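All protein chains of the complex are present and in place, except for one that has been dropped.
Up next is chain A:
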Amino acid sequence: MVPEIGHFALALALALALVQSVLPIAGASRRNAVWMKSAQATAIGQVLFVAIAFAALMQAFIVSDFTVRNVVENSHSLKPMLYKVAGTWGSHEGSLLLWILILAVFGAGVAWFGSNIPAETKARTLSVQAWISVGFLSFLLLTSNPFERVFPPPLDGNDLNPLLQDMGLAMHPPLLYFGYVGFSIVFSFAVAALLEGRVDPAWARWVRPWTLAAWVSLTAGIALGSWWAYYELGWGGWWFWDPVENVSFMPWLLGTALLHSAIVTEKRDAFKSWTILLAILTFSLSLLGTFIVRSGLLTSVHAFAVDPERGLYILGLLAVSIGGSLALYAWRAPEMEPGGLFRPISREAGLLVNNLILAAATGTVLFGTLYPLILEAITGDKISVGPPFFNAAFIPMMLALVVFMGLGPFLSWKRADIAGLLDRIRFVVVLAFIAALAAWYLLNGGPIMAYLAILGAAWLLFATLREWALRIRLFEVPLAESARRARNLPRASHGMTLAHAGVAVLMMGMIGSTGWKSEEIVFAAPGTEVTIAGFDITFEGATQVQGPNYIADRGTLVVRRDGELVTTLFPERRYYPVAESQTTESAIRSTLAGDLYTSIATPASDQVNNAGAWTLRILYEPLVNLIWIGSILLVIGGCLSLSDRRLRVGAPRRAKQPASDAVPAE
């Protein structure tokens, strides 16, 4: 019964979306206030019905209703409750339902909180958002109904892929989707602006909180996915340039560019058509990601089960939404008047360079990701593009970006004073070079690129702190006066400082864990000793242990330094009988200085056939935790900026409430 209610709720949501896609926009062109107002009710109704459908599916997972095909294929009665719940979005159908739920949440968010947006803009925006809803709801109902029943019902389910039975990954899709799909409302705003033919600073201000909310979630989602890959896959890497990782990274890069160019549109009424284009392209890349993950177009370890019919349907959706919006852009954008003028050395120019580099980086990742497909189509050759390409092409661009990232905040709008600028950064440049040279002296060895990166990261960190110190006149005036100034500074400014510093911290982690990683792979019998990065590790043997829905081989590794016991690590190799697959549970000793990372595998080589020998993989990754700390700083920075008062201008009644509440967390 409950699954049928869910199915029916989806159909109702589609009906509402159909109404919303026509009525408000027609009202906007006929100046019919009632028709425009209808979007308010339909948007909120949509989110209600989709939420009912989502709850119905979740209920089926929680009670293990094996008459529902989706539950049979992705759950098992013995699975821990947390993963039963997470199983709701573990499959293609369920995750698509989550996708649509978030789409509806953002639409309802604008309907509910957008009281400062003019009625016509709001009506058009919500209609555009409903077009996307119609596309995806019909896709779900026609090709991938999550409530399909199965008869006769089996006694138990097939289990969720054990790799996905993990806390980090249970939370990863919701956050990632919140980011991905959050850009949909920015896209809708952009298309509405093109239809209206008007973009002004107010438009940029309405769009900014939604862009920021989506960007923050996407940042958190990507970081969480990367963290999961790091400790779950057992390779000790945190980024693999896999196509599925790349398609989540591209909207992030372009979304970052959008955040910055929207500032220029807001403050200086410039970059208008560029901001609109970025808004369209960012969501287009999110759609592209959805398409690639679900169509089997490229090879990846993460992709969903492949179905060409679904692929064709999504491609159709892409053709209409991306093709349509870009055609509209080609038609209307040239008519937009250019805004404020600026000198080559100014805040605007700095942000322009930032945007160009980010866009070029996105293009590089896009090209690298799709190159195998393009090459196969033209010549028939099959290749894969891996880290060497991306590292060679991407890292130099990011280093250039970092230089401008440090510089940008010092520049003033319109025209910056070069002499004053040089005076203010002189000290920072010297400090950054000292830091890089000190690293070179202390570490001797490691790739030359790593030292350039250290120089860049040190420059960014010191420049960001220096700029913040200048703003609050730290050490120039009494501390109490500085503290008062810090309190009076807009929160967006603190947010920027935190986020930029977060990037510097993140870079340090990346440099340390790639440039100075040590790795040992040994075939070890009990009693084997391994020495790595000053640790002496003794393998004491492995025992078999029984988990709720798996059996594991658990190794015992005693870690000593200079004869003193540091810790004991228990890496596991788990076998899930129902799903017939294995996972690696690495054991990690985490400190700020670095991670001692161990994982165990059964021997699969002819060199060791003697019983009791295991393959041990032991890594030392210096500073790797700074990656996660830096990501957290980015997220906090984004949230701080989101709570800035400026974003709530025009909605004084809500002035006490932080704007982060603007997104209901259903």
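The working rule: a residue touches a chain if its C-beta (ideal position, glycine included) is under 8 Å from a C-beta of that chain, and two chains touch if they have at least 3 such contacts; residues count from 1.
Just so it is clear, contacts and distances are computed from a predicted model.
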item: Protein that the absent chain corresponds to, by UniProt name, given "ABC transporter ATP-binding protein", "Aldehyde dehydrogenase", "Cytochrome c biogenesis protein CycX" or "RNA polymerase sigma factor SigK"; value: "Cytochrome c biogenesis protein CycX"
item: Touch criterion as defined above, residue of A:63, A:82, A:142 or A:312 at the omitted chain; value: A:312
item: Listed residues A:295, A:549, A:584 or A:631, member touching the removed chain; value: A:295
item: Which of A:184, A:256 or A:273 contacts the chain that the document leaves out; value: A:273
item: Option from A:20, A:88 or A:284 whose C-beta touches the chain left out; value: A:284
item: On chain A, residues whose C-beta touches the chain left out of the figure; value: 273, 277, 280-281, 284, 291, 295-299, 308, 311-312, 315, 318-319, 322-323, 326-327, 329-330, 333-334, 370, 372-374, 376-377, 382, 603-606, 609
